[in-house]
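Only one protein chain is missing; all other protein chains are in place.
Going in written order, the chains are labelled A and B, and every chain counts its residues from 1.
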Amino acid sequence: MADPRFFQKSKGFSISEIAEISGCVCSDTADLDFILDDVAPLHNAEKNHLSFLDNVKYKDDFLSTKAGACFISPAMEEYAPADTVCLITPTPYKAYALAAQAFYPEDYSAEDAQIAETAVIDETADIGAFVTLGHHVAIGRNVVIGEHTCIEANTVIEDNVKIGAHCRIGSNVTISHALIADHVRLYPGVRVGQDGFGFAISPTGHIKVPQLGRVILEDHVEIGANTTIDRGAGPDTVIGQGTWVDNLVQIGHNVTIGRGCIIVAQVGISGSAKIEDYVAIGGQVGIAGHITLGMGARIGAQAGVISDVPGGQEYLGSPAFPKSQFFRQVAALNRLIKKKKHD
Amino acid sequence: MADPRFFQKSKGFSISEIAEISGCVCSDTADLDFILDDVAPLHNAEKNHLSFLDNVKYKDDFLSTKAGACFISPAMEEYAPADTVCLITPTPYKAYALAAQAFYPEDYSAEDAQIAETAVIDETADIGAFVTLGHHVAIGRNVVIGEHTCIEANTVIEDNVKIGAHCRIGSNVTISHALIADHVRLYPGVRVGQDGFGFAISPTGHIKVPQLGRVILEDHVEIGANTTIDRGAGPDTVIGQGTWVDNLVQIGHNVTIGRGCIIVAQVGISGSAKIEDYVAIGGQVGIAGHITLGMGARIGAQAGVISDVPGGQEYLGSPAFPKSQFFRQVAALNRLIKKKKHD
Partner (left out) sequence: MADPRFFQKSKGFSISEIAEISGCVCSDTADLDFILDDVAPLHNAEKNHLSFLDNVKYKDDFLSTKAGACFISPAMEEYAPADTVCLITPTPYKAYALAAQAFYPEDYSAEDAQIAETAVIDETADIGAFVTLGHHVAIGRNVVIGEHTCIEANTVIEDNVKIGAHCRIGSNVTISHALIADHVRLYPGVRVGQDGFGFAISPTGHIKVPQLGRVILEDHVEIGANTTIDRGAGPDTVIGQGTWVDNLVQIGHNVTIGRGCIIVAQVGISGSAKIEDYVAIGGQVGIAGHITLGMGARIGAQAGVISDVPGGQEYLGSPAFPKSQFFRQVAALNRLIKKKKHD
């Protein structure tokens, strides 16, 4: 059970309510009114808990679980313990996510909205209804903040930035030169809108090229802690609707990222790269400048991508190659050293 | 055109003024008094815009540009559209940088200097003329800040730090144990001067080695967002004049970096490494401790450098090898798997 100091649990839900919230089919209609109190992992769930099986690696835990109900895929139903109600869905993890959100709703609501006395708000700023501003927040000239947005302590919003409604901006964040849509979430320490790394190299002193673009974050974007997003040099830096970026990622100037992408921690995306919709990029990957990753491309962790990747393809390695080619390279290298050993 | 909410454009300039600012020769003296209002990329520039061609990849855009004037190298003059005045120079991007600075000058000037009421300044600090301190800045004991320096909101300058004139320190920055020269720029979230990672390993608890050096940043150094620079362990950590460091870089204790270097995002430089003048290091490179990169060395993105690199050489790969050797390795590996396939 989640530590009640940090997480507020809602009331319980009946199995039929859970089925409705998650869009699942029940294996057994006998217990539809049975009340589940909490979510729990398979191995330590009790009768009043809801659990899920998504990764077949945990099948043994499922065989012996005491959970009252469990999200599973259709193929798993035959393995279910007798006392566990099966909630059947092709996407058990998604179903679990929806149910867990019901048990543990976001703790921020309009009634909590509050502007700290120590926040400093320029008189020209336009602050929407039900906005929360934490301690020592600084809001610059002509800033616009939409309703129900929450900005946590010690965050700095520089002049003319526009932030939409229902956003959550963590503490110690800095935002400049940016237009941010609705339902965007920035975790603590994010830096948005500073100058890109643009200059003409010169032995007598590099000459800065004025960075004249902005950062555009579309609806439902999430940006992880201490990630940095430079503004464009002329064009904008754009992150598309519903794209999620993890911690400590670097996004260079003029980068455009499509919708629904997943960018894992410590990725670096060089200037003017174009990432199309639904691309997934593993941790610590580097993407060279001015290249395109096609729709739905998948890049494995630590890869170094130096040329275009076609849509739907999976690339690995540094320099990156198609997945099968990368694993053949690794295998060939290991055959080579075995051969040497046997010589 | 740059968003006027964020960028203030100066007046226009005649072509002859632009030629003088950028040190270029005009291809055509007929239009020297024609006024240019703004800068723009080749493909959407209009008659009243100034553009540039630096990368031959964009030659087609040049052939059809409507720009009133364009910086180009001498070899490109013959391809110029009839209505575009050529501003000829061996370094078009540098010329563009100088002209763009004229159109969009830095927005900070002495008249704007202002010390926020919420800034906290120790009474022993020495704050120069025309200094700006943002909201909730904290300035420690005996800090010295040179004239015309600007420190943005929520930044912390710890005891005895010295910052020169005409510096710009972003918001949410932390500086301790550092001596910073003039015209230095730190972007938001930079950490300068904390303890290096120095300790004697012991199974009963690692023993910290006191870190007794400082961080020295020479004139015109720029440090990107959320980059971390540890102070020296005994010697100092030093970054030479005019070196530019990108975002999320790690610089360990006792590292010395020469003048005019370029260090791209997410590079990690281990303790006591020595980087000579004019070295360029690509993104996500790792440099081992106690090694030297000779003057003008170039290290490709994601390389792992574990021994000295001679001056002027280009290295790639992890472990890093000279560029030609690295590409021969990649080619050999691919021949090997093709051969296997055909067996």
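Methods note: contacts are C-beta pairs under 8 Å (C-beta built on N, C-alpha and C of every residue); 3 or more make two chains touch, one makes a residue touch a chain.
Just so we're clear, the structure is a prediction, and the values are computed from it rather than from any experiment.
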item: Contact with the hidden chain (one of B:Ile21, B:Ile35, B:Val209 or B:Met295); value: B:Val209
item: Sole residue of B:Asp38, B:Glu152, B:Asp230 or B:Asp277 that reaches the chain not shown, by the stated touch rule; value: B:Asp230
item: Sole contact to the chain not displayed, among B:Gly12, B:Gly128 or B:Gly268; value: B:Gly268
item: Footprint left on subunit B by the chain that the document does not show; value: 118, 120, 136, 138, 142, 154, 156, 158-160, 172-174, 176-177, 189, 191, 194-195, 197, 199-203, 205-210, 212-214, 226, 228, 230, 234-235, 248, 250, 252, 266, 268, 270, 284, 286, 288, 304, 306, 318-319, 321, 325, 328-329, 332-333, 336
item: Those residues of subunit A which, in the complete complex, touch the missing chain; value: 2-3, 5-7, 39-41, 57, 91, 93-94, 96-98, 100-101, 103-104, 116, 118, 134-136, 152-154, 170-172, 187-189, 220, 224-226, 242, 244, 246-248, 260, 262, 264-266, 278, 283-284, 301-302, 318, 330, 333-334, 336-337, 340-341
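The rule is short, and it goes like this: only the chains that are shown with their structure count from here on.
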item: Euclidean distance of C-alpha centroids - subunit A vs subunit B, Å; value: 29
